[in-house]
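All protein chains but one are shown at their positions in the complex.
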Amino acid sequence: MLSFDNVSFAYGQHLVLKNISLQINKGEFLAIVGPNGSGKSNLSKLANGLIQPHLGKVLVDGVITQMPKSLREIRRLVGLIFQNPEDQFITTTVFDEVIFGLENIGVDPDKMKSIAEDALKKVEMLSYKGLEPHKLSGGQKQRVAIAAILAMKPKYIVFDESTAMLDPEGRQNIITLMQQLHTEGITIIHITHHMEEVLVATRVLVLKDGLIVADGTPASIFNNNIESNELEVPLALKLKQRLRSTGIKVPEQVMTLEGVVDYLWTSS
Amino acid sequence: MIENVLIGQFIDASSIFHRLDPRSKLISLFCIIIAFLLIDNISGYILASLLVVGCITLSQIPLRFFLKGLKPILIILAFTVFYHILFTKGENLLFQYSILSIYKESIIEGFSIVLRIFLLVLITSLLTLTTKPLDLAHGFEILCKPLKRLRFPVEQFSLMLAITLRFIPTIVMELDKIIEAQKARGVNFEDKSFVKKVLSYIPIIIPLLFTSIQRAENLANAIDARAYGDGSGRTRYKVLHFENRDYQVIGISLLVVGVFFLLRMVGG
Partner (left out) sequence: MDIKLERASYIYPNSSINSYESLRNINISIEAGKWISVIGHTGSGKSTLMKLLKGLIAPTTGHLLINGRVNELSKKGKAQIISDIGLVFQYPEHQLFETTVLKDLVFGPKNQGIEMKEVNQRAKEMIKLVGLSEEYFQKAPLQLSGGEKRRVAIATVLMMNPEVLILDEPTAGLDPLGSKLILQLIHDWYKAGGGHRTVIFVTHEMNEVAEYSDEVLVMNNGEIAFLDSPLSLFLNHDYELKEFGLDTPDTVKLLQLIEQRFGDYIKVESLQEEVVLREVIAYFKKQGAEV
């Protein structure tokens, strides 16, 4: 379990996270949404001890992140994929980039090649393995960054807007990958601005001005916040809402376009 | 710009130099540097130049990389030549005009210093062009193992070395980006006199320092996030071991030192 106990964090006078308490259980698929500057990235850095809370504490499987000795273990448990993929390239080739993390956690050298290639295959970047990460396109960089973390087999993976620069297919592939990892028992924390991606999560957290303003299932979050324009409402929900207001009572739990059209078909 | 910097770049190919163990490359480089420092006569310079040309040919790296890489140090070299010609004294006066007097010895000395620097830069860049920074650091780390007993932090130091090497191209790339960004906003770097051109680069320096520090911080974060810890307990993908060719290369290098030593004794 990942737990935040009354955590606050500030840059100088600027309080970025305000007394956050949050528990993320093993096996959850948590989506975090919220406006720019609301503290999402800082929350993710707190989760693996890259930054330390100024007040309160963060625990990963019961181990406190403030202990320098346990940091390495914590980072092996919690894989963090940075918002800007350029920030995380350390080595000179795509392949070495994946290997670097494996070496750090002491993986058997004989197994490294196959683990690294597997990870690259999962994000469809295997054929680029000899290239320099800096010479890839935006979306390609993003995928290499993901592979580098995947290979380390963390128990928790934080994707900080990893889908932001991908094409629709690439994005769908990453979402499918997240779902697959989730069924393998890995806890997924997905920070995103895309509301349709939130629908596949088991739980959604809305952050605003350093506070948690909503926490619940995707359906409950959207149905309660549909009027506020903070969240981009997917077309399916807009359609549902419009139909309901014209007297066609599409059930609340229907969340997709297929769902709405199917309901209309069966009820007509 | 990026292609004009040799140090820290790695160019993939499959030459003998690429396949050598980084340790034997380091030892050999050390030998060759000593040998080149021993040179004090014309036959030494000829031999050294032939050696360098031979090595470059063997490396399979196009000559243009080396030539381009020498460009940035040309100014320093030119300055050295002038300095020597104008300010050192010798016996054979060639030319005198008021306080300015030029001697034959100082011309020869100026050019030989430049040639020596030239050769040293070329042979050193051969090492960095054919060895990945992390491999180099690894080799360095093993060679320095004995220092560990003296409590010298070998692992951290070698990572530092690797990062420094890795960081040079990053800074240059950063420079490129800043130039590109400034061009996009109306700065004209072309079509100018030399002086103006140099002046127009001044506004780049502060941003460069600033973003480089930021990048360095991000890189440190990235390394931490990938569970590097203090560098202990890592495994290595590539286990270094000496092959016949490594012994041969070290043997040849020692021989080269011997030859240059003899040349100095005899040639005197």
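Chains: A and B, in written order; residue numbering restarts at 1 for each.
Quick note on the criterion: contacts are C-beta pairs under 8 Å (C-beta built on N, C-alpha and C of every residue); 3 or more make two chains touch, one makes a residue touch a chain.
Since this is a predicted model, take the numbers as computed values, not measurements.
Per the touch definition above, the residue from B:Leu47, B:Val187 or B:Leu240 contacting the chain not shown is B:Val187.
The chain not shown here is touched by just one of A:Gly27, A:Pro68, A:Gly106 or A:Gly138, and that residue is A:Gly138.
Although one chain is hidden here, its contacts on chain A can still be listed: residues 11, 33-37, 41, 83-84, 86, 131-132, 135-140, 142-143, 161, 164-171, 193, 195, 229-232, 234-236, 238-239, 242-243, 246-248, 257-258, 261-262, 264-265, 268.
For chain B, the residues touching the absent chain in the complete assembly are 2-3, 9, 11-13, 62, 65, 177-178, 180-188, 190, 206-207, 210-211, 214.
Keep in mind that, in the parts below, only the chains that are shown with their structure count from here on.
In this assembly, the C-alpha centroid of chain A lies 42 Å from the C-alpha centroid of chain B. The touching residues of chain B, when paired with chain A in their complex, are 10, 12, 132-134, 163, 166, 170, 173, 215, 218-219, 221-229, 233-239. Per the touch definition, chain A reaches chain B in the complex via residues 45, 48, 50, 71-72, 75-76, 80, 82, 84, 87-93, 96, 99-109, 112-113, 130, 134, 148-149, 152.
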